[in-house]
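Scroll down for the structure; my scribbles are underneath it.
A single protein chain has been omitted; all remaining protein chains appear in their positions.
Chain nomenclature is as follows: A, B and C, assigned in order of appearance, with residue numbering initiated at 1 for each chain independently.
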């Protein structure tokens, strides 16, 4: 008998409790609820269920304040993914999730399994995944690990998503020293389902078979901390926890098999095995149904020999699902999984005991009530201090460049602004033959198969804003998603979030969390984009150095008529240019200009006027719907001049623009990051009427111009060659990755 | 005109191919499971793109040995048209229906983008809807698209007019810019680019339509 | 009984992975790196206990599936 098995009966020591990440107080609660000491397997089960990841113990209190409802919401937070109504009996299912730590340890597999995990969350609900997105944060380019991590993460995301045949249609990528020791890999999946074919995770019947399908269970990713400090015996190498390796081929089979079975009326409840695999899937299902569950671990499909109950329950092997079938449907279900070459095993049944009972090798190795594991998990209202307000930086505190063209060239080739082509060309973005807007635009757009409507998807957050002012930063993240979806002509419907922060036990980090969440909630309320799913990733720190607060927002919008969709590129010589939206102050605090030109990260972030965002968005979307504009792009990182450049890049067209504002220095007008603005192009004959309508709607037209020539001119400054800007913008990333 | 699309475990462009075929023929394509020992009667068979068997071992290797391939080979030997797109092309080379192999892309990265394709030979049942020398724009999306064969084979392919398409800007290191080839009878085509993804203006082009139209024409 | 199989590219067959590794080693500062060839190595557990029979079976496996004999060579070792 190996030592680990012996540990099953060994007495629980304070060290074991600590190694499992439980506080002595939490352990006392366990003993109280059980009326006895747990055994080792039970301790493991409590520890994963009560981990931050599964229990949201630090965040739950604050998450409860987010708006999660609306007429468009079919399913809010609490299921594997959220669901919104997109009309005609169709629904969109989506969620975003982090895989930060695994991706830092092993970038390819970490990112790949992150993508695999989020896709499972979506197809568990009966939806076919139709689009993937990814939000990535890496350390500074010069950091010795960055290049390797970028290469591995991108290859891993592509490796998994491409094999699954789901197009990756967009994302975001930042580089900052704040992520040197802790990169962020957030993956989002959007799926489509008919509203009458949605599957949930709450079983309804007692005595129904509990079925395990998918890959076999191995010793993958078992609670690193625990295993590392367990004593190892002679076959210790075999028992060491291992990095989870993704098998997208098996997941593709699992997807098809599940969707095939879902055509029948055989499934009572279904739940994917994500973090804490068999433990959390079985407990969450039982808890949601108010039931109990018994399982015989002897029949769990196993990849390795002599696995203990502890190991099976805590394994994070990928590509597995747990289902509760309706009684008597086993043979039918098995036939489908056999056809797809996947393991299928009836491993237990639902009960009315309210307990999780596990048998292994003829013994009961776990017998605990489910309530305390799930619902009664500890909740903390961690102390927090608000982030001190940063002083607003005025334009005259930021030196002007010697030459505006040279400044633009430097910014357009800077790591955060440079083209992401090198990344997205490693992702299959055209598979499924419904991608109507490929990566590189404001939002990825995929058609609802067989219809003329489409979903627009964007992920955004500006961590430097969140760092300087969490409240504004939270608002801005939602506002930018809203703008990006609007810019392609779609109506934003709902969002998912992936809240990446440092250690919540530090009051200043908790303050960032609370501030960002307040901003997000407020923005979602005003912009009518409820939060329907999400994920919290805390403890993103290395050596006490926390990442910048990074609440990534993923939004989905509906384009009722895909043929009306707009893109950001200039279309025709002679088109007029208007900048429409909120007023302009030339806000340079926390701007890309300030950072790239002066190496300064200072000041307050630009204020976000959510009512203005709403007005501007509705107005611009109206113009698109009425087909009155030819190109649309929102203004974000880098300000007006970067936005106009991006509309010209890769086209043979330039622009001549004028900003009529004598009180603000030109570099602040060119590079200021004032919010709520869009650049549109339109027929010259429409300028007067659109300007009037904009003003009547309470909006400002802050700049005008013409699409012309092959260079860019602002307020009569020296023309800047578009070809040169394109080359600079395209070259940075391939050159950086070149020596990979 | 009856068409069939073979579905291997891990195929993921099977639906895309079926949609394009239905658009061209007006009739739904029959989806055929790889485990079927027999092929239904079809005028045209398509091996779709994807990652059959995860591209494990060698892309296309395991699919080339599946039960349905006997029927596919018989179909080809009978002189009826057979098209392998992307992973389907890899299966055709692994099955010995087309010469050469598709190696890992020269820069080792997966590549997804729209590339220029020159119609090298428009006197085939697959390409006669195009003009000779015409350049069309078609997306590629693959990891193993780097066509390799020995010089003798390449000379023969070129000499016999069996290079159907060439890249105008080689994305993967393929020998002599080869993007698609024919067997010696001219009824089997393998190509890495995805014509089925460009049969709809909303998706940025219809340059793939003429390929399907050519086949409909030839089979009429 | 365990079979160990080496599958290597035939001479003259392009090896993009080997080439890329060679270049990457160069840019990492390793000098004097010549040709790099990348192949596959497989270990297969067999229930067969007769080494000769095992070898014959594995030979067949190589021909039927494991190697693409147009471009690859293989060698088989049987043992434990």
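Just so it is clear, a residue touches a chain if its C-beta (ideal position, glycine included) is under 8 Å from a C-beta of that chain, and two chains touch if they have at least 3 such contacts.
None of these values were measured; they are calculated from a predicted model.
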| item | value |
| --- | --- |
| Contact residue for the chain not shown (choose from A:34, A:177, A:202 or A:243) | A:243 |
| Positions on chain C contacted by the hidden chain, ascending | 6-8, 18, 21, 24-25, 28, 30-48, 57, 60-61, 64-66 |
| Touch list for chain A against the chain that is not drawn | 105-106, 108-109, 215, 218-220, 237-240, 242-247, 249-250, 303-304, 317-318, 341 |
| Residues belonging to chain B that touch the chain removed from view | 53-54, 56-57, 62, 65-66 |
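Please note the rule applied: only the chains that are shown with their structure count from here on.
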| item | value |
| --- | --- |
| Distance between chain centroids, defined by C-alpha means - chain B, chain C (Å) | 29 |
| Chain centre separation (chain A, chain C; CA means) in Å | 41 |
